[in-house]
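Only one protein chain is missing from this complex, and each of the others stays in its spot.
Chain naming follows the written order as A, B and C, and within any one chain the residues start at number 1.
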Amino acid sequence: MRAAVMPAPNAPIDVRDLPVPPLAQGAVLLETIASEVCGTDVHLWHGRLAGVPYPIVPGHVSVGRIAAFGGSDADRPADLDGKRFQIGDVVTFLDVHGTCGACWYCLVAGQSTRCPKRRVYGITMGMADGPSGGWAEAILLKPGTHLIRLPRGLEPETFIGGGCGAVTAFHAVRRAGVRLGDAVAVLGAGPVGLSAAALASISGADPVVVIGAPADRLAMAGRMGATLALDLDALPHAARRDAVLACTHGRGADVVIEATGVPQAVAEGATLCRDGGVMVVAGHYTDGGDIALNPHAHLNRPHLEVRGCWGSDASHFHGAIRAMARHQGRIPWSDLVTRWYSIEESGAALQAVADRKLLKAGIRPRA
Amino acid sequence: MRAAVMPAPNAPIDVRDLPVPPLAQGAVLLETIASEVCGTDVHLWHGRLAGVPYPIVPGHVSVGRIAAFGGSDADRPADLDGKRFQIGDVVTFLDVHGTCGACWYCLVAGQSTRCPKRRVYGITMGMADGPSGGWAEAILLKPGTHLIRLPRGLEPETFIGGGCGAVTAFHAVRRAGVRLGDAVAVLGAGPVGLSAAALASISGADPVVVIGAPADRLAMAGRMGATLALDLDALPHAARRDAVLACTHGRGADVVIEATGVPQAVAEGATLCRDGGVMVVAGHYTDGGDIALNPHAHLNRPHLEVRGCWGSDASHFHGAIRAMARHQGRIPWSDLVTRWYSIEESGAALQAVADRKLLKAGIRPRA
Amino acid sequence: MRAAVMPAPNAPIDVRDLPVPPLAQGAVLLETIASEVCGTDVHLWHGRLAGVPYPIVPGHVSVGRIAAFGGSDADRPADLDGKRFQIGDVVTFLDVHGTCGACWYCLVAGQSTRCPKRRVYGITMGMADGPSGGWAEAILLKPGTHLIRLPRGLEPETFIGGGCGAVTAFHAVRRAGVRLGDAVAVLGAGPVGLSAAALASISGADPVVVIGAPADRLAMAGRMGATLALDLDALPHAARRDAVLACTHGRGADVVIEATGVPQAVAEGATLCRDGGVMVVAGHYTDGGDIALNPHAHLNRPHLEVRGCWGSDASHFHGAIRAMARHQGRIPWSDLVTRWYSIEESGAALQAVADRKLLKAGIRPRA
Partner (left out) sequence: MRAAVMPAPNAPIDVRDLPVPPLAQGAVLLETIASEVCGTDVHLWHGRLAGVPYPIVPGHVSVGRIAAFGGSDADRPADLDGKRFQIGDVVTFLDVHGTCGACWYCLVAGQSTRCPKRRVYGITMGMADGPSGGWAEAILLKPGTHLIRLPRGLEPETFIGGGCGAVTAFHAVRRAGVRLGDAVAVLGAGPVGLSAAALASISGADPVVVIGAPADRLAMAGRMGATLALDLDALPHAARRDAVLACTHGRGADVVIEATGVPQAVAEGATLCRDGGVMVVAGHYTDGGDIALNPHAHLNRPHLEVRGCWGSDASHFHGAIRAMARHQGRIPWSDLVTRWYSIEESGAALQAVADRKLLKAGIRPRA
């Protein structure tokens, strides 16, 4: 099988022929249909994530067709309803693997995203785990990986349009507790921010303001459900704040969702949120540096609530997929992929995302 | 009537004879039994609060005996159960007055602490409102002020021991959602912090760690229900963190309550809280400056929740009073008052609190 | 002014000329544009509600044009943003009046719908309060009544299409905590049930099943956002349950909203809800009799949560109006009114609703 390998931080992507290892009992082999380049892959490439076992095959959210099962029929995994998967099923899988179900976070707190044994396909699982990312003709899924059948009518390319960003956004919207009629401001017009705007809109939020850049992303924000898109490059902070106040009766947003990764956005978010409102910080998967925050003005006096949001679990994955399947007629998730790339082009795809030349790059390993 | 007047920021407290104005319909005149010097009074004195109509009579949480009602018997206010107050009743009153019941915060959000019309006796109500603070022989309560009868068996001095700090702490503990078995860390060993530790303990929290100084406050923390008291002056940050981790299975506190007013405490609190935990910021009633916060390390990755907590409403006042009445045998609220002062001594009392020479100064205007 | 008067339970509606009383300070006189016949009016007529001061002018949710203010300009009421109302403004008003802001429910519990002083225009306010229902050419609003300006673009007839049912439904959907992706089943296809289906749909619920009758209401359910409408008359209980299970992976609905007033629907709802789900009981404003419920099978074992839902407050009124204004292009609220009636025809309108001959009757007093 051919695969795009990231040999080390900052090294060029290398396309290699890798052997397909034998399948252990309960393992599953997928023929990859579609995968994606996500912002995290840029962080991976730039060496900004800890615990990455380079070399790795990137691509943590992917779709494939089941090609083989390890072990006997009785070892085949089943879906949530107990229906066993079949050869040929088109599936995605929870990129999070290995949460132990036995630690305090899994068992007592019910917060498996903080399980210390949690690993992620294509990020903290490397070549030694079997080539496990989606920038490859095949993906080897370990026993116990949670497979999810794509709902009838949801094309792999549409799902990848939302992809990892939609799952993260689903978690952020749920953690924010967005309710019918809430005024929502989203900071960031990348894949997470645009999906957050879409999911807030589907949840009945109104208005839905997106702040970001450049112009083509803002145009997309409108198509994704934003009622107002503010250009970060054209408007100074005060003007952005005025615009948010103008559509929220002068109070600010009930909910702010930060999806930028830029520290300063967190401080800005606090100024856009109404007194007694909620801000979810969902964009900081790597350390972008400190911000200056004023406990009196930003937290205590405005009675603000700030909720960090890390990773996602099966409930967010299923929720995002169902939302995409149900609302794809209204929300153009498939258009979030600016361009599709082959395995051979995956280095160029990564570079384009790193240079912010496109919104989202898809990978079609077998096209 | 004699009253201690704060003429202007940083000016000496001036004891004056003031006329008792005639009582409007629905107004109530209290003969003051006990009041207190609270940290906010120091802020008032130092001119760090906006909207203060100097000159003022300080003392926002007080106890008095009803001496007169304005208007006819039918205008007399009633308690929550509809029972009308009588001459001679010993009462306290909600220091917050004038929330409008008609704005978006009062009526839609249910967050009256953010009502723009909200005013506070002894803080944002001045001489023009009638002498309205408790550092005086009498307090003039405007029509509509919410009176609360002290429960049988709760002495005025004991109530003032908790006083404003206990009400603020009740709000903080409730906003934190402290539950049976939660590990709680309280930053600050002043009146708010000590009452927060007490109320967390009564709520079944375990352990309850208090971090503060000096030693006598830490000794009091133990008597108030803390299971561990850490000396801020003697232990560096790393040692304090180690101590919290050591009694929380290495995870950190489920709930951190900041009650210091020192910005850096908010940053420290984030390092003491477990992943997925909750930190309430309750100590910043004035602007103490900015802190450096890292969105990745302090919010996003640890999936932390930070809740600002501003002011308090009738539910917190009633809750705190009931808790004091019920648990005074277990929690020595009355001992929080280090010394009682007369009206004439109120300037000295204020200076002593400003100098942190004592934990809490009580005012007994008629002693 | 002409008004339709309900003289006593079960007596014919009587159209009378009533004097317009002088306006007290802070009172407001509305020229009625539109009102409605609600199911509660049928209960009123049948004498099934306690505390009704017959004779009354019915019509508790109405729209009018401000014709006069009592008192000086300074007494004019303002909206939530502090903007004073003007002669000619088209407004509705919170039908709930007189919540005291001083009792335990108002002040401590934050549940003003249980305030003992709460009264409702057109229901528990009668002729002695001034003719106060909307089946009249004018409505006399007492000082302190909460007025709400109809948002630009929301026609009075569209608002009345949702009317009281939409407000009640908003409360029910909020009390249920409907979230993006929840499977919702609504029992009842009357004005409350249909608006509940619409508001659940706007909140991202999927599927949204409505169970009711007759066929025209079910057709309307589909237009209001239901993804499945089940005919109560055509399908036995087992078939209805099978249909709900079939679209919820065999588990049942995450949320059931009862909006029928038929006691047996509560028992049916418990069988349609998934284990660990939520059922809101919103349809029982009068006593329709007992049901047999099995604590083991219906509550304990399925880990069910049943939430009674009484009345509504300003937050629900504002929320419903905003949702109608925002989503009227998608949800045909105006079509819920089957026919508009004059004051003279209001007796016939009431009879038609009592006979369930139409979905909703509108009253246009000045048409």
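Annotations for the structure displayed:
What we mean here is this: a residue touches a chain if its C-beta (ideal position, glycine included) is under 8 Å from a C-beta of that chain, and two chains touch if they have at least 3 such contacts.
What you see is a predicted model, and the numbers here were worked out from it, not measured in a lab.
Among the residues C:45, C:69, C:105 or C:333, only C:105 touches the chain that is left out of the figure. The chain not shown here is touched by just one of C:271, C:286 or C:338, and that residue is C:286.
Residue-wise, the contact with the chain that is not shown comes from B:323, picked out of B:123, B:255, B:309 or B:323. Per the touch definition above, the residue from B:60, B:174, B:240 or B:298 contacting the chain not shown is B:174. Checked against the full complex, the one of C:67, C:100, C:213 or C:299 touching the unshown chain is C:299.
On the side of subunit C, the interface with the absent chain consists of residues 104-105, 109, 111, 113-114, 249, 251, 258, 263, 266, 275-276, 281-310, using the contact rule stated above.
With the whole complex as reference, residues 80-81, 170, 173-174, 178-181, 199, 202-204, 206, 249-250, 319, 322-323, 326 of subunit B touch the missing chain. Not every partner is drawn; the one left out touches subunit A at residues 78, 80-82, 101-104, 107-110, 146, 313-315, 318.
The rule is simple: only the chains that are shown with their structure count from here on.
When every pair of chains is scored by its C-beta contact pairs, the maximum goes to A-B.
Averaged Cα coordinates give subunit A a centre that lies 44 Å from the centre of subunit B. Contacts with at least two other chains are made by residues 80-81 of subunit C.
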